[in-house]
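As you look at this complex, bear in mind that one protein chain is not there, while each of the others sits in place.
Chain nomenclature is as follows: A and B, assigned in order of appearance, with residue numbering initiated at 1 for each chain independently.
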Amino acid sequence: MTLTNWLPALIVLSSLIPGLLIFALKEEQVTTRTVLNMFGATFKLVLVGIMVWGVLQNQVYESRWVLAPGLELILHADALSVLFVVLSSGLWFFTTIYAIGYLEGSPYRSRFFGFFSLCVSATVGIALAGNLITFVIFYEILTLATYPLIAHRGTPQATRGARIYLYYTMTGGALLLIGAVWLQVLAGPVDFVEGGVLDVLPTELSGQLILIFFLMLAGLGVKAALVPLHGWLPQAMVAPAPVSALLHAVAVVKAGAFGIVRIVYDVYGIEFAHSLGLLTALAILASITIIYGSVQALLQDELKKRLAYSTVSQVSYIALGAAIFGPVGTIGGLLHLIHQGIMKITLFFGAGNYAETLGVHKVSELNGVGQRMPWTTLAFTIGALGMIGIPPVAGFISKWYLGVGAATAGMDWVILVLAVSSLLNAAYFLPILYRAWFREPPAQWPKESIPAGTWETKWTLLMPPVITAALALALGLLATAPFSVLEWSRLIAIREYGL
Amino acid sequence: MMTQGLYIAAGLLLFFLGLWSFIMHAPVLRKLIALNVMGSGVFLIFVTFAYRGQEAAPDPVPHALVLTGIVVAVSATALALALWRRLEDQDGD
Partner (left out) sequence: MIDTLALAVALPLLGAIGATLWPRRSLPLSLVAGLATTAAALALTVEVALDGVQRSDFGGWGAPLGIALQADGLSVALLAMSNLVTLAATFYSAEYFGDKAVRRHFWPLWMLLWASLNGLFIAADLFNIYVALELLGLAAVALAALTGTRDAVSASLRYLLASLLGAITYLLGVTLLYGAYGTLDLGLLADAITSGPVAWGALTLMIGGLLIKTALFPMHFWLPPAHGNAPAPVSAALSALVVKVSFYLILRLWFDLFGPIVTPAAANLLGILGAAAILWGSWQAVMAERLKLMAAYSTVAQIGYLFLFFPVIASLEPSPARDDLIGAMVLFALSHGFAKAALFLAAGHIQQCAGHDRIDDLAGTVQRLPATSFVIALAGVALIGLPLSGAFTAKWLLLSGAIAAGQWWWVLVVLAGTLLAAGYIFRMLGKVFGFQETPYACITAVRSEVPALLLATTATLVLGLAANPLWFLLGFGDLR
């Protein structure tokens, strides 16, 4: 009963308990709710900080709880989980601030923030899951906690979007569950271990193991929006902007991508997965998704939809990284897990600011928005350039590692995919930037609801994107500094390959 | 022994006749009668098992149990009839 046993559980509870308390609050208890929200977000960051510090000192953090004979809930901090926990709890902090500003005065906020907190609790649970059943449990809880957020507005489109989300994720979750149970029948309780645990199984099980991989991939691919399982993501765009940020950067698609990384590295083991021929299949799926998402993004006029398809494309970089055999590709994928999150959340904050402040929802309405909202547009620009992969923004680093990794692994066609995708990224982002900065603003904005004062919009809306944009820039510029994400990913790669 | 077998066979016949009637006939009253016929069959068999030969006194347990069973069956029939009357009354209005 020491801190090392309790810390992982506490990290999950630090948002869960405030979330449950928030449910019970009356609607007009704004201050209490804000205090609870910010307390949870801050406290979680502090706990994560302690854990990162401890992991650096080789401290082992693990919470265990027996559910039933043979079924154990394990929360465990290893290098990979720390990477994801830091991302989600860090971005959650900013998203909470943003959401408080964004939803000011709107109805049902207690319900919203309650589920918002449940969502991040589930995500850190996924990050810290130490075995397969724990992962599955939090993965399903994440589905349940996200559904009300997508349906939140209660419009017919919102309920429709939420329903489609549910169709996809419930089916995916069920497939993942069957795969997980099957694997446990073959291999006993499946703990996540660096380097994988399945290579000790007899070779005659290979056929079943391949089938299980694809079952679980189907389950994870739904959340990671792998084509053709991506259909829910554009539909879910009806949700409020903070929810989009949550879906695209902090929690949902990330949980899917993270799951794929976990399964490849810590269950199958990269070398074993390679020997079963699973990596090539995954690489092909990811590449198709990357190209398809980019092409679709090009065709959208609605800003959030364009960003949604961009997510479809960009998240598959992570899966691609997992599919490239060799430490350099691995580093590229892991880096993109972080970089895509930070850049995409910046873009969604920006899109939310345009919508909330000026009523601008479409790309074609963005003319001259840079003059009216320079800070937001600057942040948006940094995010977009990063997505294209222009140095020195963070996105460049991850794409670079992915390319080099592919070349080392002899997968030259992947480089072609990356190049085509970058061109497409440029083709759908640069026109936005051009319009925003260089076209004349219209005489009147569609629905200007926040007047320009000292700042271009509310500070709660402005601060988060500016900070995350700065982070995206810093991660690119300071990539080689000690304790950077790059260094951390390198550490993970070394452990996974047993170097 | 022979007589005992005859009683058991008769009881089974009553049970299955009742079952057949229960399944085949829609009217509530007929179903209720069918159930009572089934019950009689079962009680008949049960009482038959009390016989322990010419010399020995009969086993008291089946008697006690069948008596209880009859009481239960009567109450159940009464409730069914009450419900049925209620339905008929409502339909009559």
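Heads up, the rule we're going with is that a residue touches a chain if its C-beta (ideal position, glycine included) is under 8 Å from a C-beta of that chain, and two chains touch if they have at least 3 such contacts.
Only a predicted model underlies this, so the values are computations on that prediction, with no experimental measurement involved.
Here one chain is not drawn; of A:141, A:197 or A:216, the residue touching it is A:141. Across the entire complex, the residue among A:3, A:35, A:67 or A:416 in touch with the chain not shown is A:67.
Within the full complex, the residue among A:110, A:244, A:313 or A:330 touching the omitted chain is A:110. Touch with the hidden chain on the side of chain A covers residues 23-27, 65-71, 73, 107-108, 110-111, 133, 136-138, 140-141, 144, 147-148, 151-154, 158-159, 162-163, 166, 170-171, 173-174, 177-178, 181-182, 184-185. For chain B, the residues touching the absent chain in the complete assembly are 8, 15, 19, 22, 28, 31-32, 35, 38-39, 41-42, 45-46, 48-49, 59-62, 64-65, 68-69, 72, 75-76, 79-80, 83-84, 86-87, 90-91.
Operating definition for what follows: only the chains that are shown with their structure count from here on.
Computed centre separation for the pair chain A/chain B is 69 angstrom, with centres defined by C-alpha atoms.
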